[in-house]
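Note that this complex is displayed minus one protein chain, with the remaining chains in position.
Right, chain A next:
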Amino acid sequence: MALSREQMAQRVARELQDGFYVNLGIGIPTLVANYVPAGIEVMLQSENGLLGMGPFPTEDEIDADMINAGKQTVTAATGASIFSSAESFAMIRGGHVDLTVLGAFEVDVNGNIASWMIPGKLIKGMGGAMDLVAGADNIIVTMTHASKHGESKLLTECSLPLTGRGCIKKVLTDLAYLEIEDGAFHLKERAPGVSVEEIIEKTEGKLIVPDNVPEMTFA
C-alpha cells in the first residue's frame, strides 16, 4: 500500500533531531509538525518572519497580525522570535535552518528540483521556495512517486523549469524513501507492502537497488 499523507509526515518526522530549527512547506510538510517524536524539541521557522511557530489559535486568540507563510493564522510558541523578511531569509540563505521539508513536481538524479512552474498554466510565483532550496543543506522533498497517469516524477532530468539545481539529496514518496548521490536515486526504504518491482517500474531516473530494501513500519 502506498503511504497516506499522514504516514508520509510520520516518516519525515523520524528525521527530526533534538534542537533542530525546521522549515516546513505547505501541504504534507505542514503535517510533520503533528508527529514530532516524544522527548525532542524542534522549533519551526516560517519564512514570513517567525521562528517558533505554535499551533493554530483558538477562536479567541485569532490575531490578524500573526500568520504563517501559508497566510494562516497561527500562534507563537514559547521562546519564539519575530523578525523581518530580510532577517528570515538571512537565516535560510545563510544555512542556519537544520531541515527543510517541501513538495515538488519533479526531482532528478542530479538533485535538481522543479516545483513552481508548469508552462501553459498560470504561474503564481516561487514564493520562498528558491531561497529555501538554495540555502539549505538538509532538504527532504515529499511528493507522490508518479502522477495520476502513472508518469514518474523521479527523472533522469527534470522536464519543468527548475526551482534549484543540484540541491536535493533526500526524497520521500508515497512508495519509497530514496537518497540522491552520484547521479542516481538510491532506494533506502519501501512503503509497507510495496514491491521493489513497482518502485523500479515507476522510477524513470537511474535507480540503485540494494539487495535488501527494508519496509517502513508504522505504529
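We adopt the following convention: a contact is a pair of C-beta atoms (placed from the backbone, for glycine too) under 8 Å apart; a residue touches a chain by one contact, two chains touch by 3 or more; residues count from 1.
One rule holds for everything that comes next: contacts and distances are computed from a predicted model.
Trainee: Can you tell which of "DNA repair protein RecO", "Glutamyl-tRNA(Gln) amidotransferase subunit A", "V-type ATP synthase subunit D" or "CoA transferase subunit A" UniProt lists for the chain that's not drawn?
Mentor: Its UniProt record gives the name "CoA transferase subunit A".
Trainee: Could you tell me which of A:L50, A:A104 or A:I139 touches the chain that is not displayed?
Mentor: A:L50
Trainee: From the list A:G79, A:G125 or A:G193, pick the residue that touches the absent chain.
Mentor: A:G125
Trainee: Which of these, A:P29, A:G135 or A:G205, touches the one chain of the complex that we don't see?
Mentor: Touches the omitted chain: A:G135.
Trainee: Extract the touching residues of chain A with respect to the undisplayed chain.
Mentor: These residues touch the chain not displayed: 46-50, 55-68, 70-74, 76, 82-86, 88-89, 92-93, 112, 117, 122-131, 134-135, 161-166.
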